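Supplied in structure tokens, the structure appears directly below.
One chain of protein is taken out of this complex; the other chains stay put.
To keep things simple, chains are lettered A and B as they appear, and every chain counts its residues starting from 1.
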Amino acid sequence: MNIYQPHLMTINKVIQETPDIKTFHLVFQDEEMRDNFRFKAGQFAEYSAFGHGESTFCIASSPTRMDHIECCFRSVGKNTAGLFGLSEGDTVGFRGPYGNVFPLDKFKGKDLIFIAGGIALPPLRSVIWNVLDKAEDFGHISIVYGARTVEDLVYKREIEEWEQMPNVTVVKTVDPGGETPEWKGHVGFVPHILENEFAPNPDNTIALICGPPIMIKFTFEALDRLGFKQDQLITTLENRMKCGLGKCGRCNIGSTYVCLDGPVFWAEELAKLPKEY
Amino acid sequence: MKTATLQKSDIGKCLDLLIQSQKRVIAPQLRPRLDSPDAIDVLMLTPLENGDNHQVGQGILPLNGVKEFLFVKHEPILAFENKDNKVHIKEVHHKYPETIIFGVRPCDAASIASQNAVFSSDNAGYNDQFFTKRLENTTIVTYSCTTGDQSCFCTSVGLEPDSDRGSDLHLTELPDNTLHVEIKTPAGERVANILAPLLQGEGDQAARDTAGKEAHKNVSRIRNSHLIKAWLDDQSNFDDEMWERLGEKCIGCGACTFMCPTCHCFDIVDETRGSKGYRIKFWDSCQFDHFTLHSSGHNPRDKQYKRYRNRFTCKFKIYQDKFNAQGCVGCGRCIRDCPVNLDITEYMKEVDLKASLPNALRQDPDFE
Partner (left out) sequence: MIEAIRTQARNLLENKEVDVIIGYAEGSDSTRTTPVFIRKPEEVSRLIFDPRCINSLPLYLNKRHEYPQKGWKRTGIIAKGCDIRAITQLIAENQLTREEVYIIGVPCDGVVSHFSKWDGRLHDGNQATKCAECDVHTPTDCDFFPGERPEVDRSAPYKVSAPQVLNLMGLNTDKRFDYWRQEFDRCFKCYACREVCPHCSCNICITDRTQPNWVDQAAHTKGVFAWHITRAMHLVGRCTGCGECTRACPMDIQVDLFNQRLKDVVQESFGYKSGYSQDEKPPLITYKTDDSEDFIQ
């Protein structure tokens, strides 16, 4: 089997998260793969709608729950539109897992803050469930999540579930103008709400950030003002990818290939890279 | 190492012998052209039917390097079919015929190691079998250069016009119209065995070395490259004014990358006809504006000069850091074929100057 060849997976369930975002529950068609497939939180894969191409999404489910694999994606282009058109029972291609992982060992005993914007919650969701399933290993969990409008929030039912958990604080926000009359969360951009409304204490805390490059930048700055050190901030990048294997040459930031050396980076590692992400 | 002597006039017979031994033989040949002042001689490595019209040892470099016979321009990597509402996939099996590429110039031969460093399992353990299987079945017969043109600069990047890197069987032209033959590998030995009827005695090593030294003198474009890597490693130089000043004329045509024997970038798309289709891997270029464009509209390399900065960095830093291989072999193709005369050696010259200047001078804004 060549390195570009995908495994076939069946879509067991489709969840319409927002008008243009869907979640798929996927199960390997091959029994051996079903039994032996392993991955770690933070890794990504290449998903294909045959005839449309391949797209890079993180694996959004937790490695502690292996009955199926989840991905959550927005329809933005050729292949994502192709995937968007598929229904339960249809087949998709899957190559992976690729990339590095969130070093959960280093998070043990610490408070964790997950900060995500828009479609960037799925990469963190894998870690969130992983951590919640092993809650005894970690301190307090906070989740700061924002989207453009209420409609654009993904995983609405899980957010409710997290809000009910004793060890979890959820801070929800939508961009100004994106709220509805029933909206009970904050209104404002994620970095602003994080700094001024939530204002977490940096002691013994790790912040995991995921979002578009501009949001990562402002969030880092806000956390810096709150007293977080570089070695307390970790993020995951979304450079454009094709192969995921370090061959196609598309995802590099200088000598760093995001598909091989990333997508997970500590802030101090990012600071050493040229600003090409 | 075993050596031999071959008459230069016997090259055609060599090619015939190899073709008769059921090998695919590729050698430089001139393509027929329309008679027009705008038309230029087109020298191409071409699969041969016989040894008649070869141009081995003629001209400087064929337009195409060996690259397109290993990392081919486009190829299916998967077949799929939608039948009864179910997707079936099939692995594609290409033929990898035993191939001899005859008359490869030293820079092109050296580039194979760079490509291999990307595509073989040396790179993160992932083996691109399409490349590596072709390479396994390919024998490289190199042919030393006797001179370079205005664009060649192999001697500035640690190669020589008579280098035998990447070679299985190495030929060097001597002044008496014979060829000095060096057998470098078992694959080269097998080729030599086929050519045995035409090979004579031992080669004249001393004459060969003299010829090599002569050729070295004929590569006239000389740049210092040993300071470049360290300069690129210094991250403050990422925002140096040079990048925009030298790069603003670049039009992002991608010719330099497609022509470059070490460029390895590709794209993957699905092509469908009815219910069947292929997934295809084909050449792509970091000089294209949409190469790194995110679907959000954000582009990490949003200006053309940044794309060329990536190309230069790729050749003189990324290849070394990431693949432990040589990024540029000095073939000069990107110089010959750039429509706006953007010249990689101008960057080399400028970086060398900057890197060898004391800091105080470097920071003087009036200094150019």
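In this section, a residue touches a chain if its C-beta (ideal position, glycine included) is under 8 Å from a C-beta of that chain, and two chains touch if they have at least 3 such contacts.
All of these numbers come straight from a predicted model, not from anything done at the bench.
When you scan B:73, B:213 or B:226 for touch with the missing chain, the hit is B:73. Within the whole complex, the absent chain has one touching residue among B:102, B:143, B:243 or B:283, and that is B:283. Touching the missing chain, out of B:88, B:216 or B:303, is residue B:303. Contact between chain A and the absent chain runs through residues 77-78, 81.
Residues 31-32, 34-40, 42, 44, 63-64, 68, 73-74, 150-151, 221, 248-249, 251-255, 257-259, 267, 269, 271, 280, 282-283, 285, 288, 290, 303-304, 333, 335-337, 339-343, 345-346 are the ones on chain B that touch the missing chain.
Here is the rule we use: only the chains that are shown with their structure count from here on.
Between the Cα centres of chain A and chain B there is a gap of 39 Å.
Residues 77-78, 80, 82, 86-87, 89, 91, 118-119, 123-124, 126-130, 235, 238, 264-270, 272, 277, 279, 281, 284, 286, 291-296, 298, 300-301, 306, 310, 313-314, 317-318, 321-322 of chain B are the ones touching chain A in the complex. Taken in their complex, chain A has these residues touching chain B: 1-6, 8, 48, 50-54, 74, 76-77, 80, 90-91, 93, 212-214, 238-240, 242-243, 245-250, 252-255, 257, 260, 272, 274-277.
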